[in-house]
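Single-structure report; data block below.
Of the protein chains in this complex, one is absent; all others appear in place.
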Amino acid sequence: MTVLRRLRRAGGWFAATWLVALVGLAVTAPWLPFVRAADEKVRVGGKLQSRYRLGPGRHALFGVDNSGFDIFARCIHYARNSLLVGVSATVIGLLVGGALGVAAGYFRGWVDRIVSVVIDCILSIPALVLAIVLVSRLDDIRQELPGLGWVTRRWQVVAALSLLAVAPLARIVRAQTLALREREFVLAARSLGATSRRVIATEILPNLVPTMVTVASTGLGLLIAAEGTLAFLGVGLGESWGYLIEANRRRLDKAWWATVFPCLMLFVTVMAFNLLGDRLSRRFDVREVIT
Amino acid sequence: MAGTGTAHLRDADDIVLRVEGLVVEFPVGRTGLTVQAVSGISLDVRRGETLGLVGESGCGKSTTGKLLMQLLRPTAGSVRFDGVELTTLSGEALRRARTRMQMIFQDPISSLNPRRTVRDVVLEPLRIWKRGTAAEQSAKVDALLAEVGIDPARAAESRAHQFSGGQCQRISIARSLVLDPTLLICDEPVSALDVSVQAQVINLLEDLKAAHGLTLLFIAHDLAVVKNISDRVAVMYLGKLCEVGDCATLYRAPAHPYTRLLLDSIPIPDPAAPDVPVTADGEPPSPVLPPSGCRFHPRCPAATELCATTEPTMRPVGDDQFVACHHPLVAGLT
Partner (left out) sequence: MTRPRPLQTAGRPAEGPLIELTDVRTHFATERGLVRAVDGVTLTIQRGRAVGLVGESGSGKTVLSRSIMGLLPRRGVVRSGSIRFEGTELIDAPRSTLRSLWGREMAMVFQDPMTSLNPLMRVGEQIAEPLRIHLGQSRAEARDTTIRLLTEVRIPSPAERLRQYPYELSGGMRQRVMIAIALACGPTALLADEPTTALDVTVQAQILALLSEERRERNMTLVLVTHDLGVVARHTDEVAVMYGGKVVERAPTAALFRRTRMPYTEALMRSIPTVDDPPHTRLAAIPGRPPDLVEPPPGCRFAARCAYARERCHAEEPSLVASSDDPDHHYACWYPVGTVEPVALRPADPAAVG
């Protein structure tokens, strides 16, 4: 029991350290002396190291790719896009999904019926197909309609991914709200004359936050992986981990590092978010029983 | 009942709460059927009186409490509280009207928001209605907490899970009194507590009733607890009333066979007490398909043909005792 708890605590610390370091590196990368620019080719003694000439080592931590770009530098620079897209989509998912879920769970009736049908529809379409269709359609719409120039590929991916995040979050929040609204402290607040808005703000939301944070941190990892998948399939951002994996995977036999390191970055980051979610869920677990 | 009827309703000036023909229906899954959890209840409570509402699980007594508070809206019937009809009110008017009526629930810990300090929980009603200055609010809350036996300083820094069940119930009671209500609806307030703590909370309720001039509706399944605290008692079975009457009379001479059964079933803490044969077997049937006629007839030792076909209505069987039964356990009446 204690071993397990210690492992869990260690996992939490590892996750936090990894994420802080990653964000720190990604943000400060342009000013860091040991990180090359994303489009700077590696030269050793003035000689261009293209065609996967360099493996992981002193000159390039994670080796180089076909054009001679530094895989480590790209992993760090591209982390920005991967994280930004994941975080934006999660925040939108939390806000929209949370609002829909609370409304459906608290007011029930026709609100609930509409929200539930929409959620079921979204969830019944394979997520990846939906995202691909959405991104390509948004591309077309952007070209047809004026004034949508700012909807770059990045925001298209964010839009597609947040749609994926909204549905499960709304569903979980709805279920929690349904249970909470029957709890005695909510009934008590209602009988004391609290308005619906007040009941939701002071009684329901604070009790939803732990679930939402936990689900969101787990979901964040999934969304980053999903962005990788989109990039891998060629509809994502050109500058993300998924893109690196896609661009180099055909040479896995000759230059494993160019694929494996971006994969590792993705894997460890997703795992870190999951560990963090696990830790947070325990942290927020207010005991409601007397010991 | 178990029948309907309003013969037991009183015609007095000091009636605080008058309920007539209360019905609520819930859909049963997606079958298109409905179940009447409460099926034509009429009650009244006088100012300063404690009305005990007693019955087994599933009889609709807790639902009745929620219907009175309008936490559930009745399908039919009327609830007049302090001269105001609550069933037709909504929104702001309803919120305002029901502050004078408060409720305490069975689960003491679930009654308090786990994420707020208990002092905040007790303060909340005053904040909702913006009553008094911050200092006045504090003073009132601290006084009430002290009155129910909770240290205000500890309440300011602790949350519900740091208190025992009995203490949580005291805190719930303090919260329900903050707005100076007239009527307190207590829904099984002591059934989740240990016997020694149960006695403390019952005594506390009696003290507070006297000190604050409260009227109580006390809902419980424990007949001994109900007898201890009530002036008048109403017995429910499967969504209907069986018997209503003065507490002492009803326990001394129950007129409805179901009341008799309930009383005979209480385990007596005395090994030397004579054996009382249990007069009925079985359990309450599902309210989805309630029995015809008197709802108690399938379990009733005195049931006749009439009971299966015709629903009895409330009628007097003595001074302030009313029964809905074709064959009440009273000499001279059949």
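Should a chain be cited, it is by its letter among A and B, assigned in written order, with residues numbered from 1 in that chain.
Please note the rule applied: a contact is a pair of C-beta atoms (placed from the backbone, for glycine too) under 8 Å apart; a residue touches a chain by one contact, two chains touch by 3 or more.
For clarity, every value in this text was computed on a predicted model and none was experimentally measured.
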Practice problem: Touching the absent chain in the whole complex: find that residue among B:Val19, B:Val225 or B:Val317. | Solution: B:Val225
Self-check item: Identified contact with the non-displayed chain, of B:Leu144, B:Leu261 or B:Ala303
Solution: B:Leu261
Quiz item: Which residue among B:Ala37, B:Val141 or B:Cys247 touches the omitted chain?
Solution: B:Cys247
Exercise. State which residues belonging to subunit B touch the missing partner chain.
Key: 56-57, 146, 149-151, 154, 164, 166-167, 170, 193-200, 202-203, 206, 221-225, 227-231, 247-248, 251, 261-273, 275, 278, 280-281, 283-284
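The rule is simple: only the chains that are shown with their structure count from here on.
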Quiz item: In angstrom, rounded to a whole number, how far apart do the mean CA points of subunit A and subunit B lie?
Solution: 51
Quiz item: Which residues of subunit A touch subunit B in their complex?
Solution: 183-185, 187-195, 198, 202-203, 206-207, 286-290
Self-check item: Residue ranges of subunit B touching subunit A (in the complex, touch as defined)
Solution: 66, 69, 71, 95-96, 98-99, 101-103, 105-107, 109-116, 121, 124-125, 128-129, 159-161, 163-165, 172, 175-176, 179
